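Every protein chain except one is present and positioned as in the full complex.
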Amino acid sequence: MPAAPGAWARFFDGDVWHSFRSSPMAIGSAVVALVCVFCALFAPWVAPHNPFDLATLELSDSMLPPAWMDGGQAKYLLGTDEQGRDVFSALMYGARISLLIGGASVIVSVLVGVSLGLLAGYAGGKIDAFIMRVCDVMLSFPSILIALLIAGVGRALFPQAHDSLAFGVLILAIALPGWVQYARTVRGSTMVERNKEYVQAARVVGVSPLRIMRRHVLPNVLGPVLVLATIHVATAIQTEATLSFLGVGVSPTSPSLGTFINEGNKQLFSGAWWLVIFPGSMLVLIALSMNLFGDWLRDALNPRLR
Amino acid sequence: MPSPLLEVKNLRVEFPTRRGTLVALDDISFDIAPGEILGVVGESGAGKSLTGSAIIGLLDPPGRVASGEIRFDGRRIDNLPYEDMRKVRGRQIGAIFQDPLTSLNPLYTIGRQLVETIQTHLPVNAAEARKRAIRLLEETGIPAAAARIDQYPHQFSGGMRQRVVIALALAAEPKLIVADEPTTALDVSIQAQIISLLKRLCKDHGAAVMLVTHDMGVIAETCDRVAVMYAGRIAEIGPVHDVIHSPAHPYTAGLMGSIPAMDDDRERLLQIDGAMPRLTAIPKGCAFNPRCPRAFERCRVERPELIAAGRTRAACWLHADTVKAAA
Partner (left out) sequence: MNMTADSTVATKPLVEVHDLSKTFDVSAPWLNRVVERKPRQFVHAVDGVSFAIERGKTLALVGESGCGKSTVARLLVGLYAPTRGRVSFDGVDTGATFKSADAQTLRRRMQMIFQDPYASLNPRWKVADIVGEPLREHGLVAGSGGLSSKVREDALKARVSELLQSVGMAGADVEKFPHQFSGGQRQRISIARALATQPEFLVCDEPTSALDVSVQAQVLNIMKDLQRKQGLTYLFISHNLAVVRHVSDQVGVMYLGRLVELADKLALFATPRHPYTRMLLDAIPDIHMSGRSRTPVQGEVPNPLNPPSGCSFHPRCPHANERCKQERPALQRLKGVLIACHGVEEGRI
C-alpha cells in the first residue's frame, strides 16, 4: 500500500505554498524579513566589526560619514558614530536585540493570550465574562503608557538591575498590552469550534475538557493567531524602539535599534545624519516586511478568498 | 407544438483551476415549454445548481460558459453583456434560492424590496407598485398582508420568508422561474405548503418553473417532466411518471430503489456501490459505468447521447437498438 504523502509533501502541494509562489510581494517581504533575521541572529559572525568590543574601537575613526561620501572609508560602510563604532555592524547587533525582545514578547503574549482565550471560549459563563472584562480594562489604557509604567516601576524597584532582569521587565512591558488581541480572537474561534460535532463526539467518548481544549480545539484556532503574531512582531519591535528612544528601554550596554536612533538623534544637528537615518530605515524595513508578509498570510489562510 | 421558452443546447461549463480545467457541465441539452414545470434532480456534485446559475447568468467566477448556447424566447442569453442580462433577470427570469434568510436584505422592509423590484422592471408608479405588492403577498398566503408589508424579514418565520421570496420572484411577472432547492431548509409540514403554493401561483401567473432539488418526492408532487443529472451530464429526461415508475437509465433505477417509500417493506434498500466521481476523475465513456450493474464494453469507451427509451430519453447504450437518437 502506497504511503500517504508526508507533511512536507502535502504542504508544498497545497494552496498556501502555491499562493506564496505566485505573489511577488509575499516572496519579497519574506526574503527581506529572513535576511534581516538572519543577519540579526548571526550578527557576531556576519557583521564586519564588533562595535561593542572596546578593544577594537579607534577614536580616530569616529564620526565618519558613509563610505560613498567624502571622508568615508570602505571599512566602515555606513559610517561611524562618536565612539568609532561601525554603523553597519551596529545595525545588525541592534536589530538582534530588537528582534530578540520583540520575538520574546510576542511569544509571551501568544502563550498568555491563547491560553486565556481558550479558557474563556470553552468554559463560558462567569470565567468568560471575567476574562473579557479584564481584556476590556486592558484595552482602555494606551499600550505605551502601560509599557512605560511597567518599565518605570521596574527601574525604580531594581535600580541596579542586571541586564537580563531589565530585559525581562521590558519583555513583560511589551507583552502585557499585547495578549488581549489573541485572547479575543481565540475566544471567538473556540466558541465556534466548541459547538462543532467533533468536540461533542470527544465529550461523549469521555475525554477531559483540558485535553479537548489542547488536542482538538487548539490546532483549529491557531490560524488567525499566526497572522496576528507576524504583524505583532513588527509592532513589538516598534514599541521597544519607542521605549528605548524614550530612555526606558534596554540599557546602554546592549543597545537596540531604538537606542541607536535615540543617540543618533542627539547628533543630528552636528550634521551626522547617517546615525539616525540608517537605524531608522532598518527598523522600518523589518516592520514593513513583517507587516506585508502577515498581510499576505492572512489572505492566503482565509478559506473564503481561495 | 409551441416553441420552447428556454432552450439549452450543448451547454458546457468549465472551471479553470491551476490543476487543469474542470468540466462541471458537459454538453447538456434540454428545453422548457411555456408554463411547464421541469424538475432537475441529482445528487451533490451532479451539477444541477450550476445549471440554474448558468441560466440566470450568475456563475461564480472562475466558472464560465465554455461552449453551447442558452436561448430564452428565441434570443441567446448566455453571451449577453452584464447590463442586458440584468434586465432579463427579474423581468423574464425570476429566481428562488434555498436559504430564505439570506435571500432577503435584512435592512429593508419587504415592502420596499417588493416595490423596488416591481418598479425596476415594470412601468408603474409607487402607489400602483405597492398595491401589486400587497396583492402578491396575499396570493402567497401571508395573513394581514397590508399590515405586514412594512415589516422586516427577521419578523417573519422561515416558511413566511420563503413565501415572500416567492412573491419577490413573481413580482416582475417573469415567464420562467428558476427555483434552487426552495424547500430544503424548511420543515416537512411547511415544505408541503410551499410546494403547493409554488405550483398554484406559477399556473396562475403563467410562469414556467425549473425546479432544482435532490428530493425526489418534491419532484413527484410538482413537476411535469424531470431531468436526472449525474456527474455534469443528463442521464435521463422525460415525463415524471415514466421516469419514476419505469426508469430507463440504470442510475435512475438505482436512485429510485434506494429511496425508502411509505409502502415499502424491504429489509435492505437498493444500494449503488461507490460514489459519484469527482470532477477531476470522470470516467471515460459513460460517467456511470464503474458503478453500473449492467455496463458492457461500449459503455467504458464511448459516451452515450440521449436515446429514446420507452417514453423517456436516457443516455444509456442499453437502448441503442431503438433507432432514433435524441432530437
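By written order: A and B. Residues from 1 in each chain.
We adopt the following convention: a contact is a pair of C-beta atoms (placed from the backbone, for glycine too) under 8 Å apart; a residue touches a chain by one contact, two chains touch by 3 or more.
Since we're looking at a predicted model, the values are computed, not measured.
Remark: the absent chain touches shown chains A, B in the intact complex.
The chain that is not drawn here is touched, among residues B:Leu6, B:Ile77 or B:Val218, by B:Val218.
Set against the missing chain, the residues B:Leu50, B:Ile195 or B:Val209 yield one that touches it, B:Ile195. From the options B:Leu122, B:Ala146 or B:Ile244, the residue with contact to the chain not on display is B:Ile244. One chain is missing from the display, and on subunit A it is touched by residues 1, 3-4, 196-198, 200-207, 216, 219-220. Panel shows subunit B; residues 43-44, 157-160, 187-193, 195, 214-218, 220-221, 241, 244-245, 254-255, 257-264, 266-273, 275-276 of it touch the chain omitted from the view.
Convention: only the chains that are shown with their structure count from here on.
With centres taken as mean Cα positions, subunit B sits 54 Å from subunit A.
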